[in-house]
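Apart from one protein chain that is not included, each protein chain of the complex appears where it belongs.
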Amino acid sequence: MLKTKLGNDLLRNKWLYIMILPVIIYYIMFHYVPMYGAIIAFKQYIPAKGILGSDWVGFKHFEDFFSSIYFFRVIKNTISLSFFNLLFGFPAPILLALLLNELKSPLFRRITQTITYMPHFITLVVVAGIIRYFTLSDGLINDVIALFGGTRTSFLQQPESFRPIYIISEIWQQIGWGTIIYLAAISGIDQQQYEAAKIDGANKLQQIRHITLPGILPTVMIMLILSLGNIMNVGFEKIILLYSASIYETADVISTFVYRKGILEFNYGYSAAVGLFNSVINFGILLLANYFSKRTSKNSLW
Amino acid sequence: MIKTSIGERFFDIFNNLIMVMLIILTLYPMLYILFSSLSEGNKLIAHNGILLWPQGFSLEGYKAVLNNPIILNGFKNTFFILIVGLTLNMTLTSLGAYVLSRDNVLLKKPIMFFIVFTMFFQGGLVPFFLIVKSYGLLDSLWSLILPTAVSTFNLIIMRTYFLAIPKELEESAFLDGAGHFTILFRIFIPLSMPVVAVLILYYGVGHWNSWFNAMIFLRDQELFPIQLVVRNIILENDNANMIGTTTLLQSRDVAETLKYAAIIVTTAPILCLYPFLQKYFVKGVMVGALKG
Partner (left out) sequence: MVRRGFMSKKLHKPVMFLLGLSLLAAGCSNSSNGNNESASSGTSRDTQTAAEFSYPMPGSMELTLMNEQLGGTPETLPIDEEYAKRTGISIKHLGGTPMTDQKFSLLLASGELPDIFLNTWLQYPGGPDRAVEQGYILKLNDLIDQYAPNLKKTLADHPEIDKMIKTDDGTYYAFPFIRSETGRVYGGPIIRQDWLDELNLEMPETIDEWHTVLTAFKEKKKASAPVTFRTMFLGERTGGFAGAFGVMGNFYVNDGKVVYGYLEPEYKNYLKTMSQWYKEGLIDKDFASIDAATVDKKMSSGDSGATLGWQFYIEKYNAAAQESDPEASFVAAPYPSAAKGTLPEFGQLDNAYAGTSSAAISATTQNPEAAMRWLDYGYSEEGSMLNTFGVEGITYKLENGKPVYTDLVVNNPEKLGSDQVMMKYSHGTNFPMIQQDNHLPSKYPQTAEALGVWKKTNHEAHLLPPITPTAEEADEMSSIMNDINALVKEAELKIILGTESADNYDTFIQQMKDLGIERVLEIQQAAYERYLKR
């Protein structure tokens, strides 16, 4: 009996390994083979000499980055922007998914879903154009403020309003798209549980708290872990399109700083060095987050 | 009972109100783009304030985009990438997610770590390019399909969903003599239609919107996917604007509306995908299967 079970197990695992083999081959071919390129973070990369042939410079690029007078500012700005974006932007689609789920009319629900996910598809250039246009001192937002007796301000020129603008527009653009995964998770919850709860007299809020939320918790935790592991990555495209030197104080982040130096001046080694620095921190945070999630909610990446 | 129903009604009204507000907030910018695309360029430039209707009416922007000789090819290439790419994406991702959601696989943890590691550490663009080149994929649509065959993020999402599927199902299937492939494709996938729909959307939109890989891997413009074609139309237009002359064959004011027309032309088809997938997001798809 025991022997056949063991035999079954081995047999089963053999097939499992065969199943995952193509995936592993993919990762080796397209991710691990090119990984040698990361060494340009320690090299003065010159295309003509190739990656392997370029001269080693040790930690020069790292030192350059650390010794910039703006090093602490861009680190601080990156982390603050990421943190607040996570704080407000992460729960938003979950909340919307819960509310959508409670809509009575299926048609209205579908319409809302379809419309809220549209902004995800607008290219950043146009999104930034709209943001700039609406935040002008005689733009729509200021018109509303003036209507209520407030004073007009030129939002995009004030360091203190950059983060709210960035985060609000981010939520606006991504909230509908973000709900998709939670809606899928909600549809996976056994409908019988709700029936039972209703019989027990549980109200909507109680149903959400005791059935829906626990049902989507694994998805939420995994998404949170992955987001935390992304904290040092704030994309430069949107910020470049929105910022000006007058708000560098809050808007200049690692990626924009590197963009100005690394990409515009073809300093690939420098970009790679900063990228590596970010990755190490991100990966560290991910490992920590994963550990805590495993301890507290039993959800883990591995 | 009465108390809850009042509370519930109040909640419903409140909820509907929020949704209507959200619709207005997200719809207006879309309308702004639509109105701009239908406006006359000069009138659009001179218009200052909220746009509630097209300024004048002109389809020149659309003509400029759709008259491009390679735009049809672009759609064709994108559809090819979408169909072949999605098939490969979904197959590999479900295989990986299935194996990595099993309990007693000894190497599961190391493999997972091996995969997640690539989310953080990459070789960079130049070696990636050189490797793809060395596989002989340059100037072929496969260069847009194979290098993006699996998205780690999507793999993790699917795995998370698979983990929630009750173990009893799998065990009873085994007792009936089913193999892993049967369990995956006959039980897990049908049970996971919501997440399959999500991944089709994620991968599909990813293929639809991508142009960067096409830009670096393809030289022959007969192979360009739609987004690259349209991006080039917009860029040429911008360049022409920089040096003070607009693109050939277009009158100058078209430059203003072309960009918006291009967004409409390229997003409309993919927006249509969503309603088809939406039906998989309804409540309780798992119920019947679980009982059986």
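Details
Per-chain residue numbering starts at 1, and chain names A and B are given in the order in which the chains are listed.
Everything that follows uses one rule, which is that a contact is a pair of C-beta atoms (placed from the backbone, for glycine too) under 8 Å apart; a residue touches a chain by one contact, two chains touch by 3 or more.
Worth saying up front: this structure is predicted, and the values here are computed from it rather than measured.
Touch, as defined at the top, links the missing chain to these shown chains in the whole complex: A, B. The chain omitted from view is touched by exactly one of B:M19, B:L141 or B:I233, namely B:I233.
For the options B:I18, B:I216 or B:L273, the residue in contact with the chain missing from this view is B:I216. In the complete complex, the residue from A:K104, A:K198, A:R260 or A:K298 that touches the missing chain is A:R260.
Mapped onto chain B, the footprint of the missing chain covers residues 42-43, 45-48, 69-70, 125-126, 129-130, 133, 215-216, 219, 221, 224, 228-229, 232-233, 235-236, 239, 241, 243-246, 248-249, 251-253.
On the side of chain A, touch with the chain left out of the figure occurs at residues 46-50, 64, 68-70, 128-129, 132-133, 135-138, 154-157, 242, 244-249, 252, 257, 260-261, 263-268.
Criterion: only the chains that are shown with their structure count from here on.
Taking the mean of the C-alpha atoms as each chain's centre, chain A and chain B sit 16 Å apart. Contact residues of chain B toward chain A in the complex are 1, 4, 7-8, 11-12, 15-16, 18-19, 22-23, 25-27, 29-30, 32-33, 50, 92, 95-96, 98-100, 102, 104-109, 111-124, 126-128, 130-132, 135, 146-147, 149-150, 153, 155-157, 160-161, 163-164, 179-181, 184, 192, 194-195, 197-198, 201, 205, 209, 259-260, 263, 267, 270-271, 274-275, 278, 280-287, 290. By the touch criterion stated above, chain A contacts chain B in their complex at residues 9, 12-13, 15-17, 19-20, 22-24, 26-27, 29-38, 40, 45, 47, 51, 96, 99-104, 106, 108, 110-119, 121-123, 125-127, 130, 140, 172, 175-176, 180-181, 183-192, 201, 203-204, 218-219, 222, 226, 229, 268, 272, 275-276, 279, 282-283, 286, 299, 301-302.
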